[in-house]
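With one protein chain removed, the remaining protein chains of the complex are shown where they sit.
Moving on to chain A:
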Amino acid sequence: MNSSLILSIVTFVYGAAALLYLSAWVFQKPAWGKGATVLLWTGLLGNTVGFCLRWAESYQMGIGRIPLSNLYESLVFFSLSMAALYLFVEWKTGRREVGAFFGPLIFLAIAYASLSPHINDQIRPLVPALKSNWLTVHVITCFLGYAGFALAFATSIMFLIHPGEGSDRGWRSRLPAPDILDDLTYRMVVFGFLFLSLGIITGSVWANSAWGSYWSWDPKETWSLITWIIYAVLLHARLMRSWTGKKIAWVSILGFAAVMFTYFGVNFLPGLHSYGSF
């Protein structure tokens, strides 16, 4: 039993959980929702075990490093942070409808890692520049931020397709009330913003200790700044100009598009951060 196998199984567990969340919502079966939660917890546990096992495997190979350095490992950690954040929110709000929209995102992240033929899941040694504790803090904070933005993206989509309070138009009106979704979007953006700030800051301190410049306008750095600015604009619009609802949902979707480009798109541009080999 190695980590790759466990993580492949986790992919299917997440997939099943997502499907169950969707069915529970569409067919109005609360019991299925409970099952989905149990499955997602199982997936999260397996994901964590797989992550830790991979860490241990790197020590057995004499490399010894936290698995957070290539596209495969980052996707595995991304789905882990998304599942953890979602389960926390579900536990706090007691609502499972968000799972119908967010579950597929958790599944997609790890499925991309496990199933894409272009992604190498071998454990490779770290080049000297990456050997730093800042790597750990930088990656963890960035991905917690991304997870927050991803959840805000899901609730924004839900807000936009909601037919409106009080209307009874089938499956779409069984979503949480618009103001709950709007509030959740805002909270997740705040969470993401704080962690993205932390991620940019830790990356910056790291770059300064490794290369002697805390900011070098590398495409990934620049794109993370662009993302940060979009969410800063969202927060100002909401807090100072009282934007809510649709406008905020659209800005949050735009912000998440920037997150996705920072994560994947930048690999097509030359720079320090590209995960390479696409």
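Here, contacts are C-beta pairs under 8 Å (C-beta built on N, C-alpha and C of every residue); 3 or more make two chains touch, one makes a residue touch a chain; residues count from 1.
Assume contacts and distances are computed from a predicted model.
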UniProt lists the protein of the undisplayed chain, choosing from "Cytochrome c biogenesis protein ResB", "Sugar ABC transporter permease", "Pyruvate dehydrogenase E1 component subunit alpha" or "Multisubunit sodium/proton antiporter, MrpG subunit", as "Cytochrome c biogenesis protein ResB"
Considering the complete complex, of A:Y59, A:F88 or A:W215, the missing chain is touched by A:W215
Touch with the missing chain holds, among A:L44, A:A113 or A:I230, for A:I230
Where A:S8, A:S23, A:S197 or A:T244 are the choices, the one touching the absent chain is A:S197
Even though one chain is not shown, chain A touches it at residues 63, 124-125, 127-129, 131-132, 183, 190, 193-194, 197-198, 201, 204-205, 208-215, 217, 219, 222-223, 225-226, 229-230, 232-233, 236-237, 240-241, 266, 269-270
